[in-house]
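The complex appears here minus one protein chain, its other protein chains still in place.
Chains here go by letter, A, B and C, matching the order in which they are written, and residues are numbered from 1 within each.
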Amino acid sequence: MAGNVFGEIFRVMTFGESHGPAIGCVIDGVPPGLELSTGDIQKDLDRRRPGQSEVTTRRDEGDTVEILSGVFEGRTTGTSLALLIRNSDQRSQDYAALKDVFRPGHADQAYYQKFGIRDYRGGGRSSGRETAARVAAGAVAKKMLAVRGIKVLAYTLAVSDVRASTIDLDVIEQNMVRAPELKAAEEMVGRIKDAQSRGDSLGGIIETVVLGCPAGLGDPVFDKLDARLSHAMMSIGAVKGIEFGAGFAVAQMPGSVNNDELAIDNGRIKTRHNFAGGISGGISSGEPIVFRMAVKPTSSISIKQTAATIEGHLSEIEIQGRHDPCLCPRIVPVVEAMAALVLADAILIQQSIH
Amino acid sequence: MAGNVFGEIFRVMTFGESHGPAIGCVIDGVPPGLELSTGDIQKDLDRRRPGQSEVTTRRDEGDTVEILSGVFEGRTTGTSLALLIRNSDQRSQDYAALKDVFRPGHADQAYYQKFGIRDYRGGGRSSGRETAARVAAGAVAKKMLAVRGIKVLAYTLAVSDVRASTIDLDVIEQNMVRAPELKAAEEMVGRIKDAQSRGDSLGGIIETVVLGCPAGLGDPVFDKLDARLSHAMMSIGAVKGIEFGAGFAVAQMPGSVNNDELAIDNGRIKTRHNFAGGISGGISSGEPIVFRMAVKPTSSISIKQTAATIEGHLSEIEIQGRHDPCLCPRIVPVVEAMAALVLADAILIQQSIH
Amino acid sequence: MAGNVFGEIFRVMTFGESHGPAIGCVIDGVPPGLELSTGDIQKDLDRRRPGQSEVTTRRDEGDTVEILSGVFEGRTTGTSLALLIRNSDQRSQDYAALKDVFRPGHADQAYYQKFGIRDYRGGGRSSGRETAARVAAGAVAKKMLAVRGIKVLAYTLAVSDVRASTIDLDVIEQNMVRAPELKAAEEMVGRIKDAQSRGDSLGGIIETVVLGCPAGLGDPVFDKLDARLSHAMMSIGAVKGIEFGAGFAVAQMPGSVNNDELAIDNGRIKTRHNFAGGISGGISSGEPIVFRMAVKPTSSISIKQTAATIEGHLSEIEIQGRHDPCLCPRIVPVVEAMAALVLADAILIQQSIH
Partner (left out) sequence: MAGNVFGEIFRVMTFGESHGPAIGCVIDGVPPGLELSTGDIQKDLDRRRPGQSEVTTRRDEGDTVEILSGVFEGRTTGTSLALLIRNSDQRSQDYAALKDVFRPGHADQAYYQKFGIRDYRGGGRSSGRETAARVAAGAVAKKMLAVRGIKVLAYTLAVSDVRASTIDLDVIEQNMVRAPELKAAEEMVGRIKDAQSRGDSLGGIIETVVLGCPAGLGDPVFDKLDARLSHAMMSIGAVKGIEFGAGFAVAQMPGSVNNDELAIDNGRIKTRHNFAGGISGGISSGEPIVFRMAVKPTSSISIKQTAATIEGHLSEIEIQGRHDPCLCPRIVPVVEAMAALVLADAILIQQSIH
């Protein structure tokens, strides 16, 4: 309701502000008996962590996770699981200058209009820092998926106008931008550094593939799998659009093409092009789930801009500090986490009726 | 959970299959004291109704709504409101031939994989017919919005490769395709008739504008207004993508452009281009909310296609019957309804904390 | 939220007022493949139906149920299931005299204070008539339980100061008051007729036994099985208290007694007295679930009483019409229905994690 809860059975509540003492989450509905250690979670936190490469923010947070409950002798107990990450870098004084200013492209004014409160410490709850809690929760979901042979992989398909032309899932973690093609990755890094040197930032496109997903997940009519995934993805700050399979291209296809050709593959019916992106009528079909998201350029740039004051006037602003010149590399694990949360939940929902 | 409920406070549960006795919904959480008559609901049902023009299906359903509860002496009472629409045209024998066949592009196989049940009567619950219940519920939400001066308008921005180049909200209901430009509308109608004559179908793009929406709606971090709207929109069959404001174009903008220029307009801060689509950090900013959706071409076409049988073989199929050659004109009121449901709910959620 | 929804996975939304056109419900989350006919539902509606015996109201409603969706070829499809009961007896003019009066012991004033609306037609939504929708929904849940060998039985343990001293589940449906002992039943009937002749009404105690319930149902810490059952039972109008197993008597037991003696019965651990009422730590233990509820006497009596007016004055009132002199006989199927809803839901929740 108030928006910090995600999921129906596999249900996460996250908390924490950018410059408060800690961030974290509690997960209810994790099935008992699942093997889980802090290492499982830390691995993904490290992929999201600031300061990991030349093209991410230099703000340095170790982001060490602690499991507070729900695990006993290395296995989940079926009770609620709490994960805690202390904020190591709480220099909120850096933000005192922003106390009465709404930064352009940020949610500062929106939060103020909604809550009547101005938490100026680095965006407070609206900071991308909250996504660390998502990644932690998602890592637990991923463990549940792994047991079932399901794999969620996201990658940077495009940065600005550079787009990967081939997809090699094995190279994603071999390059700083998490692109699925090394040549494109190199170009992307170049573009990002260039923008960074001008104090500017770049947007991009993230593509996600889910492999091994069984047929039957998703709950029509309102909680179709694509509807839930869209909810999840669009809840990530900076995401401005999402499309499945052929996506916006379907608008220009005739039905005779879009219906896709059927074929039998190892005794199993499949389509030739997977135009539907692995989801039919809101239900997973057993084919790979594929979707793409538009990621806007980072709002925090060091170029001088016009901002607004809390009293309703315009003013000039130059944002200092340590910001990501392109969000894509660090959003990749967040996207995977959110997709994993949706799928883990959809599995439990499907189990409940059979 | 099981997917037939939408909303948190303003909460709708819909029911009904294409060829069962009736479809409808129950709405819980409608505030008391709202003026409401069947006319308010019938008006939108008529806009969604089959058989309304040359470019929609000729299946003819009167779709007359009955209010069964929740209204007394012309006003809502605050108790649950039930709306009933009898199905007048239940020729399920037309579908006996499909009993063991999964139609290409349809959810037939997906439903079978999920539920283990084959309701072959015109798609059963997966039929677009269920959206009549959404439109009925949305009409109640629209009344709640109207009292607050909020208006939701959707229109067919594009059909296949024909796209409106100007937006005139006043002409939407003056043309069969519900386009915002008469010249484009004419071309779209031509394209649709042409496809129809070949037994084929076309896709398109729907754009939605919400006017008069107050700032402060939407609930970070997971229930951001755009996340909720995306959930709602992607739950409509045939929708394969959604984007807000500048949408996928942000991927190629630098931050210095995407941050948008601020200006003071009548003492109120606004952006020059509304690149964010009226939603900032997941919260409505007070600017018009703008989003676009990709609508795939109708799956039911009369061209001969390859289908799959329930036993896992391929077979040829020619779908007869009465189908929409393009879904856009009739999806418009469904889109408005779903947007209205999200906004009515967001308003009640926002009211709850203040 | 707004209160007309019950359950988490097996989820019911009910609607309807005493004197509106119809009452009914929609159920989401019914597992697919369950055999279901109107007969299954009608059977329990007939047990709740007014006019069934000398000790119930003479208001005569046939209460015929229609299944509007969710069932195909005699089996549930896994989609939402709508049940409709038309009101045959809508003499709302009988109530015009009550337009500006709040009846003592009724919810008239409370509804007015909450909603700001006065639906004076026989109590509107606050009428016991809404429980017909609960019974209809509960009948579907009972079918789900029957498949698993679970049986829910409620009976009138006491009316006023007459209390059954033995429990014979076979005689419950053989007497008008649904007591588990024929001798007590006779006395209860005498007491009720006597009160009725004075224009007065009587209260009583309902006891419920659930047989065949598997161990493991209920979800600590907040959704313990007894917590959920209490929620369900206390939501029935006229119920003022509930106790499980030894109930209030535990207050006077030492721990050494209340801990109950353990024994092995057919290789299964059980307690000697079932003081816990079949629920331990909020989880079903496999022993019979036993609870009792206090039912207040019917508020509508024909003795002259002091009422309050909508303007805040006192006035005299004599309620005419056809009312139950004791609610117990007709509450029995309502209690069973609510218990069945809780258990069906608890089973689906338990299935979801295993």
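A few notes on this one:
The working rule: a contact is a pair of C-beta atoms (placed from the backbone, for glycine too) under 8 Å apart; a residue touches a chain by one contact, two chains touch by 3 or more.
In this text, all values refer to a predicted model and were calculated from it rather than measured experimentally.
The chain that is not drawn here is touched, among residues C:8, C:44 or C:336, by C:8.
Of the listed residues A:23, A:140 or A:221, the one in contact with the hidden chain in the full complex is A:23.
From the set C:114, C:193 or C:273, the residue in touch with the chain omitted from the display is C:114, counting the whole complex.
Check B:3, B:50, B:78 or B:218 against the missing chain and you find that the one touching it is B:78. Where chain C meets the omitted chain, the residues involved are 1-6, 8-9, 14, 102, 104-107, 109-111, 113-114, 125-126, 130, 158, 160-161, 195, 200-205, 215-224, 226-235, 237, 240-256, 258-264, 267-269, 276-277, 280-286, 294-301, 303, 305-308, 312-314, 349-350, 352-353. Although one chain is hidden here, its contacts on chain B can still be listed: residues 1, 9, 29, 31-32, 78-79, 220, 348-349, 351-354. Contact between chain A and the unshown chain involves residues 1-5, 8-9, 11, 13-17, 20-26, 28-30, 32-33, 66-70, 72, 75, 77-82, 84, 114-117, 119, 121, 124-125.
Keep this in mind: only the chains that are shown with their structure count from here on.
Averaging C-alpha coordinates per chain and comparing to chain C, the farthest chain turns out to be A. Chain A and chain B have Cα centroids lying 26 Å from one another. Rounded to a whole number, the gap between the C-alpha centres of chain A and chain C is 46 angstrom. Taking each chain's centre as the mean of its C-alpha atoms, chain B lies 39 Å from chain C.
Contacts with at least two other chains are made by residues 1, 9, 220, 349, 352-353 of chain A.
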